[in-house]
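For this view, one protein chain was removed and the others were kept in their places.
Naming follows writing order (A and B), and every chain is counted from residue 1.
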Amino acid sequence: MAKVKLDTSRCKGCFLCVKVCPKGVFVPSKELGEKGFEMVCMDESKECVGCGSCFKMCPDYCIEIEE
Amino acid sequence: MEFKIPHDIDMTQQASWCPGCGHGIICHAIAQAAEELGVSDRIVTVDDVACGQFAQYALKYNSIMGAHGRVVATAAGVKRARPDALVISHPGDGSAYSIGIESTLYCALRNENILTIVVNNSVFGMTGGQMSPTSLVGMKTATSPFGRDPKKNGTPVDITKLLAGTEMAYLARCAVNTPANVEKTKNAIKKALTKQMNGEGFCLVEVLSPCPTNWGMTPEQACEYVKTTQSVAFPLGEYIDREGEAK
Partner (left out) sequence: MAKELLKGNQAFAEACLRAGCRFFSGYPITPQSDILEYLCWRMDEVGGQCVQTESELAGINMVFGAAAAGARALTTTSGPGFSLKQEGISYLCASDVPAVIADVMRIGAGLGDIFMGQGDYWQLTRGGGHGDYRTIVLAPASCQEMADFGYMAFDLAEKYRHPVIVASDANIGQMMEGVELPEMKEHDPDTFDWAIRPRQEGEKQRVIWNRFWDIGEKEYPDYLRAKYAQMEEEEQRWEEVMTDDAEIVIVAYGISSRVAKSAIIRAREEGIKLGMIRPVTLWPYPKKAFEKLGPQVKAFLDIEMNILGQMTDDVVLASGNKLPVEFYGEYWSVIDENKIIERVKEMLKKY
């Protein structure tokens, strides 16, 4: 199982990661971040398969994936 | 697989692009292309004013903020003064195809050995979403409130047709609306940078890029719009690829 490193301090709440994740790992958090945007958070019950889709699509460089 | 933010991305600051803007994704693709080719220490960028100028906050490369519409010419000046640098100019569609079309065309005709990455979001973004050269027929913008009418506003610019008659080295159209398309964008940039290293000449990679704010859509809808509408009017693919024809 791959491990997602999510840095929500940069998140602007576009939720492109939510759209592209095939496993539903990301969900809107309903919480506003420092920038005033609704941040994304992770659904810990879902397993990341390490496809990298979120990494490629995140416009704000919030996501890295480790083995 | 591991996915690490490219070293060339400047994580100490953040560009103030709107949520879901394609600019950030394109900068990611540029940084990744440079890193995979091992040429991070050879890149110089020339960014346009308006949304594109924030690339200077996203990327660590030394860069110039050129005048609106003049960055392709300015980049050609940099390349001629520093032939060893890999020079990337980074205009939007308004800059490259409207106010700056003469320099885009002539840099292609002179086969200036630079890469131009045109961020095509079919609007003038920074100024508030006015009609741009690539606004689609029927597209509602701040200056085409009833939809772009070819009789009144002229037809959109398809750069692959305008530059078809030139002897430029490489011309491709990509998009950043899906992970697979982002990968292709990165690969097109890698190919173009390789051609620049080989001295093959002018490369232009147009990238269809979502502008959720000015399109009045959510980021998800904007990515869908790129797929269902923008990339139908402007089909993706490689249009010119003169492999190995060094000048």
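The definition used in the following text is that a residue touches a chain if its C-beta (ideal position, glycine included) is under 8 Å from a C-beta of that chain, and two chains touch if they have at least 3 such contacts.
All of these numbers come straight from a predicted model, not from anything done at the bench.
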Missing chain: touched chains present in the view: B
Of the listed residues B:Ala50, B:Ile64 or B:Met217, which contacts the missing chain in the full complex? B:Ile64
Which of B:Cys51, B:Val78 or B:Ile159 touches the chain that is not shown? B:Val78
By the document's definition of touch, the residue of B:Val46, B:Val182, B:Cys223 or B:Leu236 touching the omitted chain is B:Val46
Could I get the residues of chain B that touch the absent chain, sorted low to high? 10, 40-44, 46, 53, 56, 60-67, 70, 73-82, 84-86, 102-103, 105-106, 110
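We adopt the following convention: only the chains that are shown with their structure count from here on.
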For the complex, give me every residue of chain A touching chain B. 2, 10, 12-16, 18-20, 37, 50-53, 55-61, 63-67
Name, in rising order, each residue of chain B that touches chain A in their complex. 1-5, 9, 11, 14, 17-25, 28, 58, 176, 178-179, 182-183, 212, 218-220, 223
